[in-house]
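Left out: one protein chain. Kept in place: all the others.
After this line comes chain A, so read on.
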Amino acid sequence: MAEFLSLHDAVSRYVADGATVAMEGFTHLIPFAAGHEVIRQKKRDLTLIRMTPDLIYDQLIGAGCAKKLIFSWGGNPGVGSLHRLRDAVEHGWPNSIEILEHSHAAMACAFEAGAAGLPLAILRGYIGSDLPKVNDQIKFIDCPFTGERLAAVPSIRPDVSIVHAQKADRHGNVLVEGIVGVQKEAVMAARHSIVTVEEVVDDLDTHPNACVIPGWVIDAVAEAPGGAKPSYTHGYYPRSNKFYKDWDPIARDREAFSAWLDENVYANEGAKA
């Protein structure tokens, strides 16, 4: 049964230094409030997993929280590079990070395999690509029935997954609507999970096939209104495309980035208990 915690307490309890953490949300519902709480609590040596690192991991990497990144597309969508990620990879600032990169198809399958409790995911993938030469976690196997050569990657089993959603009811059951990405898979694949929500309601008011994650597979639910900004929450607020564009000059410059972090993350108390 999910426990209702403040975001501060949820992160403090479930995100340990050195943990493997997946904060998911495919462009939509990116858990920025939780990411900022991780930065404020100065978590270190994290292995960060996300299909699209996006601004949230650009910020975590720039803040020195990461030692490794597992990802499949590391850009600022429609704008350009993630400059904090590039600075870490190209110049080791603020620390060097190890990267392990996949394709989207492989990561999506790996999350699904993690949720299914399987050790690996199999896909018709990576044909002719150089990615298997630089990622030793991509192997090939022969189908035992047809002989077809297929790609295999290990399933993703994070220590903790963190996702954002529209709402939870008072039992901690969570409704996810719109672009649902790999959020359900991320929660079910992880040992522990934190879900931040826009609001807690009496009744999810949903329909039979909606994407509902039962409270009994979630460890902590934290109310965090606006918790996905500057990404968006379908039905609540739109994506701030302007912020994504404005991020580019901030992230290009170490001093501008550090000042932004001081003003917008460290100076902000966050949600205490």
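To be clear about the criterion, a contact is a pair of C-beta atoms (placed from the backbone, for glycine too) under 8 Å apart; a residue touches a chain by one contact, two chains touch by 3 or more; residues count from 1.
To be clear about the criterion, contacts and distances are computed from a predicted model.
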Protein name as given in UniProt for the chain not displayed, "Dihydroorotate dehydrogenase B (NAD(+)), electron transfer subunit", "NADH-quinone oxidoreductase subunit N", "Chemotaxis protein CheX" or "3-oxoadipate:succinyl-CoA transferase subunit B": "3-oxoadipate:succinyl-CoA transferase subunit B"
Which residue of A:D130, A:E255 or A:E269 touches the chain not shown here: A:D130
Hidden-chain contact residue, picked from the options A:D9, A:E101, A:D159 or A:D248: A:E101
Touch criterion as defined above, residue of A:F26, A:Y57 or A:W247 at the omitted chain: A:F26
Options A:A2, A:V15 or A:L85, residue touching the unrepresented chain: A:L85
Missing-chain contacts mapped onto chain A: 26-28, 51-52, 71-75, 77-79, 81-82, 85-86, 89-90, 101-105, 108-109, 111-112, 123-131, 134, 148, 178-182, 184-185, 211, 232, 234, 238-242, 244-245
